[in-house]
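Note that one protein chain of the assembly has been removed; the remaining protein chains are unaltered in position.
Each chain gets a letter, A, B and C, in the order it is written, and its residues are counted from 1.
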Amino acid sequence: MLFFVVVPLAAAFVCLAAKKSPRMSEYATLAGSVIAAGWVLRLAAGAAGGTVYFSRGYTLYCDSLSAYILLIISLLSVAASVYSVEYMRGELKAGTVNADGLRYYYFLLNLFVFTMMLVPLANNLAVLWMAVEATTLSSALLVGLYRKKQSIEAAWKYIMLCTIGITFALLGTFIMYYAGAGVVGAHGEAGSLNWTDLMRSARLLNPATLRLAFIFVVVGYGTKAGLAPVHNWLPDAHSEAPTPVSALLSGILLNCAFYGVMRFAAIVGVSCGPAFVQDIMMAFGVASVVIASLFMLIQLSAKRLLAYSSIEHMGIISLSFGLGGIYGLYAALLHILNHAIGKPLMFFVTGRIHSVSHGARLDGIRGFLKMSPLTGVLGFAGIAALAGVPPFNIFLSEFLMLKGLAAGAHWYIMAVFLIASGLVFFSLLRGFGGMLLGKKAKNPLPGAEAELHHGPSHEAVRTWWPASVMMAIMGAGLLFLGLNIPGGIDHLITRSMGIFMGRGSF
Amino acid sequence: MISLAFFICGAVFFAITPKKGLLHYLYLLYAAGAGLAAFSFARALYDLGSPGAAPTLAFALHISPALAVSFRGGPLQDFFGLLLSVAAFAASVYSSGYMKDNAAPRFQGIFYGLFILSMGAVFLSGDALSFLISWEAMSLVSYFLVISDTESEAAQNAGLTYATMTHIGTAFIIGAFMLAFAATGSLDFAGMAAGLAGKSMALKSAIFILSFIGFGMKAGIVPLHIWLPKAHPAAPSNVSALMSGVMIKAGVYGVMLMSLYVLGGPGAHYATWWGIVVLATGAASSVLGVLYALMEKDLKRLLAYSSVENVGIIFLGTGAALVFYSFGQTALAGLALAAALYHAMNHAMFKGLLFLGSGSVMHGVHSKNLEEMGGLLKRMPYTGLFFLMGSVSICALPPFNGFVSEWLTFQSLILGSVTPPAYSKVVTLLGGAALALTGALAAAAFVKAFGVAFLGMPRGPKAREAREAGFPMTASLGFLAAMCLILGVEPGLLLRLISAMPFAGLAQMGSAAPFHSPLTVAGGFSGFWPAAIFASMLTGLLAIIVLAGVFGRRRKITYADSWDCGIKALTPRMQYTATAFTKPLRVIFKTLYMPRKEVRISFKQKPLFVSGITYRSDITPFMENYLYKPLTAFVGKVALKIRHLQSGSLPLYLGYIMLTLIGLLLVWA
Amino acid sequence: MPLIKKWIEIFGVIDFISIGMLLSVVAMSSAKRIESCLKAYVINSWLLALLMAAFAVYLSIPHLYIAAFFTIAGKCILIPYFLRKVIRELKVTREVEPYLSMPVSLIISFALVVLVYSFLAEGIFVAGVARNVLKISVSIILISLFTMMNRKKAVTQVMGLLFMENGLFLAGFSLTYGMPTIIELGVLFDMMMGVMILGVFLTQIKKSFVSVDLDQLTSLKG
Partner (left out) sequence: MSNLQFLIILLLSPLLQGIIRKMKAYAQGRVGPGVLQPYQDLARLFRKDMVISETASWVFHATPFIVFLSALAATLMVPVITANAPVLAIGDIIALLYTLALGRFFLVLAGLDAGTAFGGEGSSREATVAILVEPMMMLAIFTAAVAGGSTKLSVISRSMHFFDSPAHVLAFAAFFVALVADTGRIPVDNPDTHLELTMIHEGMVLEYSGRYLALLEWAHYMKQMLLFTIAVDLFFPFGIAGGAAQSVIFYAVKMLVLAAAMAWVESSRAKLRFFQLPSLLGGAFVLSLLSLITFVMLGR
């Protein structure tokens, strides 16, 4: 049941093999992602009903939480591959990549998706770690795809910081194993790294040891999840990667890393009480929100703006997760989904804007709304959603978080958050409003600027109708989820909350 | 419910109708919907007394098993709903003519409908979540309407300021709701009211002040008003009419909802300083608002500033009501509250009228600048007449509606002298003084507006070619003008609706104005009889005509040039301009205006032969320069400082990781 | 066999080896030339392999021999070879160009060690022969992290990373006495992939930035 995960891997190698026609790799990618998504939907439906899937030897495992994350990953991978077709064709025409590079791109893309899908399925914490590290490696190559100074620099920082961070995560994992080693695992061998076993025997584990483990893990995976103050790789990588990849990075990669934190937090929470975990998570959350909101004020490039907004949203997720309780946890999990729809949509819109603008700068273009009304409207919907404006979906999760804050009487945090959200709103509206509105014109930029960012500008907006349809669906999703949360998703979320609240922890 | 259907159909049709030529007729759908809504609201208010009166609508939608939004009609809700639907009716009828030649009718039509709907949702929502959703939806849609001219930079900046400020305001509102939620565990307004009854004064005060700031932002009270004169003029006139006429009332509604309903639950008692704060803010807004209106050369900005003024007047009444409640003088509180509500309704009428009128003027003259108008009364007689009626009403001159509400406000403020402590006496009476000053200033402002725009000689070619607006536009203007007159002559009509509300003391107001007899307040403290004043004037007119007919012989009337001291050509440039008209006031209030003037003289031959003199004079926007600019500058500076944290050097980033780790280890150890 | 086990216990071989690793790291952090860093790394890796072997003997877990073998193959032969190649290709100058002078960096590294010891003094109790190893490995990791912060050259950063991994492995084995082989191999594989990719980027950096000084890698800021 769980081995569908090899589908993207297969697709990857098909892409690598397809030397002759770039079309081939496009179709392979699309087909692979769609098949995987279909499978995941079945899985999720089952998980929503309470079924839990195991592979032999319990290395792979899928409960409601994993299914939920998987669902997001697979759906978003479909979106990303559809958009990739439009985007990479444009790049091909522009000559920023050649046919070979295209093949390479699709290969890595599928690999990346595969590694990400592995993360939530991993039951063994070491396997989880490997998967996360693998995502870094595969995506680093994608970030460096255009062999330009900036992209290489970004990739270098990305891989360096994330690998170092993740080293700490591994250390944490080892310590966790050591804590578990004393306890007899469920399946005979002394000490197991299976999350299920550790969770089962969580009460017996030594709290002090677990706390140490959690510290290393949270720094490690937190770096990858883009939590301030260890977020520094994120804006560079997001702004320099090809746009579909940026979408994947901020939409799900961050969540994959955060998923690791959550799994650990579940165990630690049971063993040594929620307070410790919650304080750490809330501290990270507040820091991220504040820093991101301030940095957004001074951004000149659209993708960096979005990148910082991702940091802000990861901060919100971490903050609500730290809050715990029915409000906090529901908010955190719901926010993961909401952000995973809104942010990629905005990246896609930005990609289209850049297809006609001089460079990636915010003042590189005016009046895009007139050039492509649909995209423009979607862009407005996107920024409204990202700024947490009702009736769009992100407002709901933020509202729940605020309820949590109020219930916990964290008035200062609430004040800080509200101020920060005001700044975020202003920055987003100023940035994208400036590009979408105004007289139709491309502000001429100094040549250096122009070549320094995405290559020469095309005349017509680059569109491919399936991509437009897909983006429209995403936009509708933003609105729909803002007004109604489907029962299935609600079940998945509530069951996943059970993982953290079930044993009286959190 | 039916009206709801109408609106949805309207919006859908706007989306699907293929022929752009037909689009403007769809506004009539909205008009029909609004009309129906108006009737249902009015009926609901009339039935309130009678047993078994059903709320106008009540239903709940589930977002998720845990989350639901509920909408419920109630007295206050219905009153503002009525206000909305009447204004919306007029505006929609107007739009059907106004939108005939408009740039992007399709989007605008949809957003226009959504705008009205969202405002209705705000007035009718029964719990915090639904309120916030509709509130922000309203703000968002209105933002899109403000920027509907996507090409103009000014509109964009206005929109940005507006959206940001209203978002911050919403943050305050959220804070207030969350405080209430934490205290009562309920997000339902009724639940909050019940739960807050026994709570501590400090908590209540916090909730009150937060909500007052948040809603005041939307209502445009000084000093939170700066978005208003930017945003309202930027929108197309039919929308500005709704924004100024209704949307800022949403702020008023919010303040009333929180202070009177949520905080004023059973057995609630108020802190006197709440009322004092509201009153003082109201006074400041009314005076400053009208002072800035006086200086405007842009017709729509003038109207926008006057909205600030009128909101101030409404808050004068509200504040007085809160003060009276705090002393348990419910009857007087009822009077003050009635004044505030009455003025809210009035302002919706005449401000709608004036904005729509300004729309017609721009339609004819293609300019918002007063200095380019003049002599329009002869070219657009109906618009002129109705605009004049609107001006008279907004200056609170009998026999029009503005006077009734201002009279009531005056009474309540004078009666502030019966409150026990001296400070409330003084404050209320000073509020009265502010109101008096406001009245005089408003008169000057609108004399300027009407006189310069409609009287005298055309000041430019645009004004000379001006043509009267089409039928639907003038018709809706006429409708609103008639409303102004009716509400001014027969206050009983509206006071009966107001008195139906369950707030303590309002009940007396019902009997205060039975039809065809004087309006008396506070147990005969004072009274007047609008209808009689009107009638006496009419009879007087009749008498004059009769006398003239009997005694006077026909005299000949010769038409000639105006007196021009003998120079043979009196050119329009010799007329008093709007700037010249207000010059004395610029001098008198120079400490406030800080006027800057520049005189440029170009010579044929120095120093004697002057070829031309240009005189520019404008005023320093006080708030912007001394409150907002420093604030934004400060935030910007902080952001630039913090920029160094991300200096791009990898070792630094590694350092962050290490420090974080060590810090956490410290926590752990 | 049992004799050797006794020796290991008596002479605290485990401690010796790990201390040796620590010293090699300190040596690296204060080294002047890239070659000596590389040498230090090789020694470090050999010691790691030796430690694994010792564990294998001591606990008589056969599959640790395999792990040790792979460690030797990967860390002592393959990676150093690869790095030498890269260095030769890049023609980087021999000096490592630290930001801080050697004595300062020495002091800091020792300070880190002290810090770690004081942190991990209580709270986590590691019993048996490996009682000190965790502290040592954590200090190794921190010192190598500090070294990475301290060096201008990108190559030396890669080395720092490698040292961190060794420290990590040390911790791993001391704590877990060897996880399932497959996992060890997986981890090892990931690491090597990482190094390879870093090498690829190194060459690209050289290509587009002309030098591999990190000072130049600061065009993305704010």
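Quick note on the criterion: contacts are C-beta pairs under 8 Å (C-beta built on N, C-alpha and C of every residue); 3 or more make two chains touch, one makes a residue touch a chain.
This is a predicted model, so every value here is computed, not measured.
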Touching partners, among the displayed chains, of the absent chain: B
Touch with the omitted chain, as defined above, among B:32, B:377 or B:506: B:377
Given B:214, B:275, B:289 or B:451, the one touching the chain that is not displayed: B:451
Residue of B:346, B:411 or B:508 in touch with the missing chain, whole complex considered: B:411
Touch with the omitted chain, as defined above, among B:154, B:201 or B:426: B:426
Residue of B:41, B:94, B:189 or B:403 touching the missing chain in the full complex: B:403
Residues belonging to subunit B that touch the chain removed from view: 374-375, 377-378, 384, 388, 392, 395-398, 403, 407, 410-411, 414, 417, 422, 425-426, 429, 432-433, 436-437, 439-441, 443-444, 447-448, 450-452, 454-457, 518, 524-529, 532-533, 536-537, 540-541, 544, 552, 555-564, 570, 572, 574-576, 580-585, 587-588
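To be clear about the criterion, only the chains that are shown with their structure count from here on.
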Chain contact topology (line, ring, star, complete or other): complete
Greatest separation from subunit A - chain, by CA centre: B
Mean-CA-position distance for subunit C and subunit B (Å): 71
Distance from subunit C to subunit A - Cα centre to Cα centre, in angstrom: 31
Multi-chain contact residues (two or more partners), subunit A: 156-157, 160, 164, 168, 211-212, 235, 295, 298
Sequence positions of subunit B contacting 2 or more other chains: 643, 646, 650, 652, 654, 657, 661, 665, 668
Interfacial residue positions of subunit A with respect to subunit C in the complex: 124, 126-127, 129-130, 133-134, 136-137, 140-141, 144, 147-150, 152-157, 159-160, 163-164, 167-168, 170-171, 174-175, 177-178, 181, 191, 193, 206, 208-209, 211-212, 235-236, 239-240, 295, 298-300, 304
Contacting residues of subunit C [partner subunit A, same complex]: 120, 123-126, 134, 137-138, 141, 145, 148, 154, 157, 161, 164-165, 168, 171-172, 175-177, 179, 183, 186-187, 190, 193-194, 197-198, 201, 204-205, 207-209, 217, 219-220, 222
Contacting residues of subunit B [partner subunit A, same complex]: 61-67, 129, 132-133, 136-137, 140, 144, 147, 150-151, 153, 156, 159-160, 163-164, 167-168, 171, 174-175, 178-179, 181-182, 187, 635-636, 638-640, 642-643, 645-646, 650, 652-654, 656-657, 659-661, 664-665, 667-668
